[in-house]
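The structure appears below as structure tokens.
Note that this complex is displayed minus one protein chain, with the remaining chains in position.
Now for chain A:
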Amino acid sequence: RVSSDGKPPKFQPPPKPVIIDRKTQKEQSRFLSPEFIPPRGRTDPLKYYIERKDMIQRRKVFNIPEFYVGHVLAVTTANPHTSDKSNRFVGICIQRGGKGLGATFVLRNVIEDQGVEICYELYSPRIQAIEVLRLEKRLDENLMYLRDALPEYSTFDVNMKPAPRMDHEEIPVNKLQVRMKPKPWSKRWERPKYNIKGIKFELPERKMQAAQKWSQPWLEFDMLREYDTSKIEEKIRKELSEELGK
């Protein structure tokens, strides 16, 4: 800075040190199941409050573990038509949909060369147990492209043992790039609309650039689509921790 009087410049005190508190950071990154976050709409918030009370009630009786898309789960459901009245299915979670009590998750596995996908409801009373066998997140939140990938990526051993979990902190992200069957696929996964990072595209460069024609770069700047859930999430986390702590 140019000094006004020819005197040495005014003493600027050094900036204050920023203290990052490890404990509060840990609490902030705690997991909130996505079906608790209410969608944007004109419904009365009382409806979501009452649904949440029911969901908390069910969670008190039956443990729904924390899981993401990409985890390998084993689900036992009650089935009146089998001899031991229960049915166990192991698979990788490819999608978590729905909000509130109707929340669902889809498990996929390949059994005897036949791909099988089952859509379970999280809060259905017929589910007797959910076990997490392998904990790993993937690069995408929707793994529907496994239908067009080679079957080796969707096969999981039915009698798999639960992998031992080391820390109670981070869930590892598997940066696996999946190889696909030859085209045609069920959806054009190379298009920017799906924004898939977990496929190893072996298509020629020309086709990849032609797919970019359908990109909509203005979407990320569209302010009307922004839905800031941070405050809603905080309130719901507080409510959950109070209720489940009781």
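Keep in mind that, in the parts below, a contact is a pair of C-beta atoms (placed from the backbone, for glycine too) under 8 Å apart; a residue touches a chain by one contact, two chains touch by 3 or more; residues count from 1.
Simple rule for what comes next: contacts and distances are computed from a predicted model.
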{"item": "Listed names \"Sorting nexin-1\", \"RNA-binding protein PNO1\", \"Large ribosomal subunit protein uL3m\" or \"Glucosidase 2 subunit beta\", matching UniProt entry of the absent chain", "value": "\"Large ribosomal subunit protein uL3m\""}
{"item": "Option touching the unshown chain, where A:Asp44, A:Glu152 or A:Asp228 are the choices", "value": "A:Asp44"}
{"item": "Sole contact to the chain not displayed, among A:Ser33, A:Ser124, A:Thr155 or A:Thr229", "value": "A:Ser124"}
{"item": "Contact footprint on chain A, counting only the chain that is left out", "value": "41-44, 46-47, 50-51, 54, 57-58, 61-62, 78-80, 85-86, 100-102, 121, 123-128"}
